[in-house]
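A single protein chain has been omitted; all remaining protein chains appear in their positions.
Our next item is chain A:
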Amino acid sequence: MGSKLSITLLALAALITAAQAQDKTQDKSSDVIARGEYLARAGDCTACHTAAEGRLFAGGRPMPTPFGTIYTSNITPDPETGIGKWSADDFYRTMHNGRFPDGGLIYPAMPFASYTKVTRADSDAIFAYLRSIQAVNQKNKPHELRFPYDNRQLILGWRTLYFREGEFRPDPAKSAEWNRGAYLVEGLGHCSMCHSPINALGGTSQSDAFKGGLIPMQNWYAPSLTNNREAGLGDWSIKDITDLLQTGVSARGVVYGPMAEVVHNSLQYLDDADTRAMAVYLKGIAEASSPPPASSALPNTESSLLISLGKTVYDKNCASCHGTQGEGKPPHWPPLANNQSIEMQSAVNPIRMVLNGGYPPGTKGNPMPYGMPPFAGLLSDNEVAAVVSYIRTAWGNRGTPVSAREANELRSAPLN
């Protein structure tokens, strides 16, 4: 009797231990999945791989490019139409080397030139997360690319010019925080996809990384992250940078245009330590020397007429929020004085903000953002040019005047 009981107890104890062990492995795998989800947010996978009103990661979102329309792919674990049959090796190869499991070449609309820097462990975690989501049976739509870009072999040429395979290598001379920031910005964050000039071949040379450029098809200017006269953050406090990345608004300015999407879908989910690391790195890559102010293409008399009309337009339509001295009420009503976004050489963004208005993204840190009305229907081309010229040159701002023609051209810029 006694021995039977002790055997039973022993068996029970063994069972409990086994169960505990299993709990532990489950915990471990759910930890990996949670980390994968976090990393998938950092990589902003959803921006492309989830269509409007579509199922999570089922693809099918049209991506207009100068070469035609690319449709994003289904990355749910569906075995027929998604990545259900892929192994972790296959997934790593896609991220790291831009090739499908069968060796096929992937169009560089997928930012594998950045994702190549992602570590194997992080790639595995993202894959584990993607394996855990709801499978969706939805066939990929064929791309609609013009000749000759519909020939995937051309990608080989692009790769030779612009693709350098290799995981991120920390710089031992820098802090762990700087290196973590660099890893996120250069790798999963794929910031260089927009913040670098894109040449006619759809490529970016390494030496131009983060130097800024007009985003093809969208007609928003992605400012340089290294130049303090654009979006270089050398003169910003770490707190202002982390506020901007995490909440979408800051004492120095707010995010708008395509960057609103990045904060909305990706950056707001990063933890404080990672956000700070990105801020430290971004502040660090800003170059100390400031290039000389740009010169205006407009004749002086035209400029001064524009600027004087601009002040009238500004006082009537803008000053109630942005202040008579461009001081704003930060962070919600951004200052325009000493605002790099207003002053930088490309006037595309300030013109578009006047025409289209906009809301910063709703985030955990700023769930009910204040918005700016679109003035496209209220102001003439001349008035738009005038008010943009005024805000670019008033209050010590060092921008240049813009012409009514530039304002007119941006009326037809795509809004979505």
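To be clear about the criterion, a contact is a pair of C-beta atoms (placed from the backbone, for glycine too) under 8 Å apart; a residue touches a chain by one contact, two chains touch by 3 or more; residues count from 1.
Keep this in mind: contacts and distances are computed from a predicted model.
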Missing subunit (named according to UniProt) among the choices "Cytochrome C", "ATP synthase subunit a", "Sulfur carrier protein" or "Tetratricopeptide repeat protein": "Cytochrome C"
Out of A:Leu105, A:Leu305, A:Cys321 or A:Ala404, the sole contact with the unshown chain comes from A:Cys321
With the missing chain put back, one of A:Ile75, A:Met95, A:Leu244 or A:Met372 would touch it. Which one? A:Met372
Hidden partner sits against chain A at residues 52-53, 260-261, 263-264, 321, 329-330, 332-333, 356-362, 367-378, 414-416
